[in-house]
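A single protein chain has been omitted from the complex, and every remaining protein chain is retained in its original position.
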Amino acid sequence: MSKGTVVLAYSGGLDTSCILVWLKEQGYDVITYLANIGQDEDFEAARKKAESLGAKKVFIEDLRAEFVEDFIWPAVQANAVYEDRYLMGTAVARPCIGRRQVEIARREGAQFVSHGATGKGNDQIRFELTCYALYPEVKIIAPWRIPEFYNRFRGRIDLMEYAQKHGIPVPVTPRAPWSMDANLMHISYESGILEDPKSHAPDDLYLMTKNPEDSPSTPDLLEIEFKNGVPVKVTNVKEGISKDSPLDIFSYLNEIGGKHGVGRIDIVENRFIGMKSRGIYETPGGTILLKAHLDIETFTMDKEVRRIKQGLGIRFSELVYNGFWYSPECDFVRHCIAKSQENVEGKVQLSVFKGHVYILGRESPKSLYNEELVSMDVQGDYDPCDASGFIRINAVRLREHHRLQGLSSTKQ
Amino acid sequence: MSKGTVVLAYSGGLDTSCILVWLKEQGYDVITYLANIGQDEDFEAARKKAESLGAKKVFIEDLRAEFVEDFIWPAVQANAVYEDRYLMGTAVARPCIGRRQVEIARREGAQFVSHGATGKGNDQIRFELTCYALYPEVKIIAPWRIPEFYNRFRGRIDLMEYAQKHGIPVPVTPRAPWSMDANLMHISYESGILEDPKSHAPDDLYLMTKNPEDSPSTPDLLEIEFKNGVPVKVTNVKEGISKDSPLDIFSYLNEIGGKHGVGRIDIVENRFIGMKSRGIYETPGGTILLKAHLDIETFTMDKEVRRIKQGLGIRFSELVYNGFWYSPECDFVRHCIAKSQENVEGKVQLSVFKGHVYILGRESPKSLYNEELVSMDVQGDYDPCDASGFIRINAVRLREHHRLQGLSSTKQ
Amino acid sequence: MSKGTVVLAYSGGLDTSCILVWLKEQGYDVITYLANIGQDEDFEAARKKAESLGAKKVFIEDLRAEFVEDFIWPAVQANAVYEDRYLMGTAVARPCIGRRQVEIARREGAQFVSHGATGKGNDQIRFELTCYALYPEVKIIAPWRIPEFYNRFRGRIDLMEYAQKHGIPVPVTPRAPWSMDANLMHISYESGILEDPKSHAPDDLYLMTKNPEDSPSTPDLLEIEFKNGVPVKVTNVKEGISKDSPLDIFSYLNEIGGKHGVGRIDIVENRFIGMKSRGIYETPGGTILLKAHLDIETFTMDKEVRRIKQGLGIRFSELVYNGFWYSPECDFVRHCIAKSQENVEGKVQLSVFKGHVYILGRESPKSLYNEELVSMDVQGDYDPCDASGFIRINAVRLREHHRLQGLSSTKQ
Partner (left out) sequence: MSKGTVVLAYSGGLDTSCILVWLKEQGYDVITYLANIGQDEDFEAARKKAESLGAKKVFIEDLRAEFVEDFIWPAVQANAVYEDRYLMGTAVARPCIGRRQVEIARREGAQFVSHGATGKGNDQIRFELTCYALYPEVKIIAPWRIPEFYNRFRGRIDLMEYAQKHGIPVPVTPRAPWSMDANLMHISYESGILEDPKSHAPDDLYLMTKNPEDSPSTPDLLEIEFKNGVPVKVTNVKEGISKDSPLDIFSYLNEIGGKHGVGRIDIVENRFIGMKSRGIYETPGGTILLKAHLDIETFTMDKEVRRIKQGLGIRFSELVYNGFWYSPECDFVRHCIAKSQENVEGKVQLSVFKGHVYILGRESPKSLYNEELVSMDVQGDYDPCDASGFIRINAVRLREHHRLQGLSSTKQ
């Protein structure tokens, strides 16, 4: 008698292969689900592996286009950055993966979902909040939080032994001394030797970006065109290449950013559960887009709308980082941010060179920039005398404050 | 009969020299005041020029050390960045200059202060709010906002003619087709040919930083040590150089940052008076410090304190940009931010290369980072089962929300 | 030769009658415009007066319904309160009045608008920002800021003399020793004897609300029904009266609130121009609605949406108080707030008695309140063990913080 059906987020690697077999051992029917969100993976090999390990069904889903349009684009609109630095390539991917997993679970009548995320990280939360929000009755099996599981598999050696015993193919190449999460938006590196926050990352760690020391000695010049705050076209000005579908645009920005070593950061961040952790990230295309979007946004958006929107963007980033993509508040904030982007339209020219992105110029049919108004050479419809009144009224309060302080210091 | 004494913020250039003479013409006694805040200037020549033009007294004041300690350091603590990009080298300098000008005016019994800032910019506001706050009874003469002045001097040619007529030395080198403001922290460029927001800045514009295309092909490796959120020492690890006074530290960071082309930005920003303007800035040392401070701060500061402090830092930046350094609210925010920095202590290692700053590692005696707690290999004092409860309680609200939405969609 | 046409916001009182005549004296054609926003006024007498004083045209416009629907309702959705206390009856009315004035000016081809607001207050700003936003080319004549005007009319006596000289009817009843602004939403009292902030307001000041000492000794019981965050029906439960158009609802709430002395406040507030001023307000209907809306909103809105919306509501209040109703940021905030109100629906029961509003109960088809979930007697779909994990994870950070503090205190 089966205990029920589990849809397991399956990566094809050792951990989730062991989980697959272990779940079957526990009496579950297991459906594996592998999302293609742009990671470098042999999906067909993973399919065969899952089948050979007894998966009842195997789903391999290409989510790349919806990952860009439904998840990365809203992050671009928000200038989403966690704690001033992290562009959240992993945080943005989790709800995308979880959404489809829940769809499969509902369609297949599975009461359970499972994943291989650890018990100290953010991903378990992002994953499970997505599942609970979209499928409130679902039951979640998180083996790395189940004592019978984590006490049995205390280290990689235990997994290897179990794999050999159960005919699970064991990786032949030695594992990197850190863990990694890759998708279209970024690769993250953490754990292992990186846990020492003062150790420098090894040179050969990065897979998505060139070392700026070895990157080309001439820049690429790009023009990115935005509409409603999202890119609708990217052009390599010198090479005459251009792209205009979301997936193509983002992939091309990754290519150029990667070639020039853009988007590497090494940070300590605060996890939702209250620990500090050290993470290294490379986000080439996302970094270019962040810079370009910031530029066109400030160019076209009213100053005060921008201030309010900046606060909403920070809130959005915290929500996404913490796993609340599918929450009423994140829906609300996304709606507000999208509204703010209605006039964020125009073209930004930038150069990409040696790990850095340089904004060179911008133009827009919707800009609030008024060359005549701001000109030092033309007075235009602006009376400088008004500024005197403006300043003096702004000073009323400051002078009153001083008056009081003067009085009190006189008295002493 | 003199109309009174004016302390004029004097740069030594054509504009303020004409203002000096014009003020005398209007019947004022003029004291000139030239602050050395690190700009490249022949101060002795300026002194002689002012004297020859009839200044009653000439003050030339070296404010570089207090500029760093009293103004740049609080900005470092705040991670002060206006509109996500501008490090505010000009905005931070104005209250420093204004404070001394007011001291001189009070000491010399001058009822007036004057300056050469234009009527469309931010600097007039920053300057005058400082004066009104610190010397509430002062009267301000802003010639570029006085019709008799600005109607007489409609362009540079009018100034040149006036200069020739009044024996004011006229600059022999042709002026750059933009305007510039330089100090220890940055150089800003705006106006003239830069007013077209899509035109690219010419290559020869930058004076403080090398073009990254021509900068050294090997990085410099620095270690910056912080205490109370400000740098107390910088060491060039390979070259064995180190600096430990505020002015030396900042100057050395400018040198290294400048050598590697760090800190160039080209932006459109929103002025306080509600115009958008295009500015190009280079802030080499400040950019290095911002990155390093962000790193050590996140490493040592509690997550939730950081969130609140981030909001205060944004507020601080807006206040400083708008000219409210000397205001009760900016005092208050500075106090709160300084309080937040008590544990911001430790060392950051970073490399500077080709226009970019790469954080490599950090250490601190005050860090909240707990390597054992976060380790994937050690369980430590952490029970992964707790995370299940944490997630499920966080999901209570999300599931309720869905329940309601499910009900309403069922009804339809 | 006329200098052009002015649309003057005309109240029928002494000040604006003098302004009318004075403007004509200056050579303008004057159109008077009097908005009926619910103040107690003899509109026909005002019309005749304006005509007799030489107004080229006289517009008297009943804006009461649009005042409620377009201005008060958004304030209700926002829980708009300035500085925690003031419900902004005047601030909300100004853009309503200004919008129509600008429509008339455009329609009549008038290049000028004028008003009788003083030069120290908020209303001049609210009024003029509305005009500049909706009619950017308009020229504004604010006599109380024009030296020739205010130097001529230094006190009420000067106005009286001028009136007598120019056949302007002079009020026969003595003026109250304070000034007043009345509309459907509130009456405000300020200036005169109220300028001393420690003096108590005289008993006979209030016109819209009964003194609670004399108000009925039995409460009225109301039920207010909301949809999209605005009231759609009010029912007096005991008396069986009900109202369902916006104007009727608001007027009825004023009647009941007034009868029971609800909504009186005596405050010192901070004007936009940086002065503190003392104001006394009575806002009977608005106060009842604020309490009722807060209740239904918290009942139906997600907790975290509420937190974000609370911040937006505060921002909205500041914007409206400062006169920025017609600004891109206020448009944006209003849009966001309206979005947040989609589920704010249901009925609130409350009693009104002796100056106070008591919420008694509420119900809603859209509530997120789940009686079973929260019940102490039923466990429902809630596992109390989850709370242990929730608390322990929330404590991770607190314990780390203590660990560090413990270490540092040990070292000392």
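Structure notes:
In order of appearance the chains are A, B and C, and numbering begins at 1 in each one.
Simple rule for what comes next: a residue touches a chain if its C-beta (ideal position, glycine included) is under 8 Å from a C-beta of that chain, and two chains touch if they have at least 3 such contacts.
Remember, it's a predicted structure, so these values are computed and weren't measured experimentally.
Among C:Ser179, C:Asn236 or C:Ser251, only C:Ser179 touches the chain that is left out of the view. The residue touching the chain not shown here, chosen from A:Arg99, A:Lys243, A:Lys303 or A:His356, is A:Lys303. Between the chain not shown and the residues C:Asn36, C:Gln111, C:Ser191 or C:Ser242, the one that touches is C:Ser191. Residues of subunit A in touch with the missing chain: 302-304, 343, 366-368, 370, 373, 382-383, 385-390, 392-394, 396-397, 400-401, 403-404, 408. Touching the omitted chain from subunit C are residues 79, 83-85, 118-120, 124-125, 128-129, 132-134, 136, 142, 144-145, 147, 150, 155, 179, 191-192, 195-201, 212-213, 217-219, 264-271, 273-278, 294-295, 298-299, 303, 306-307, 310-311, 314, 318, 323-324, 326-328, 349, 353-356, 358-363, 367-371, 373-377, 382, 384-385, 387-388, 390-392, 394-395, 397-399, 401-403, 406. In the full complex, subunit B makes contact with the omitted chain through residues 273-275, 302, 304-305, 307-309, 311-312, 315, 324, 327-329, 332-333, 335-336, 339-340, 393-398, 400.
Operating definition for what follows: only the chains that are shown with their structure count from here on.
Ranking all chains by how far their C-alpha centres lie from the centre of subunit A, first place goes to C. Look at where the CA atoms of subunit A average out and do the same for subunit C: the two points lie 43 Å apart. If you average the Cα atoms of subunit B and of subunit C, the two centres end up 40 Å apart. Subunit A and subunit B have CA centres that are 31 Å apart.
In subunit A, the residues that touch at least two other chains are 273-275, 307, 311, 324, 327-328, 394-395, 397-398.
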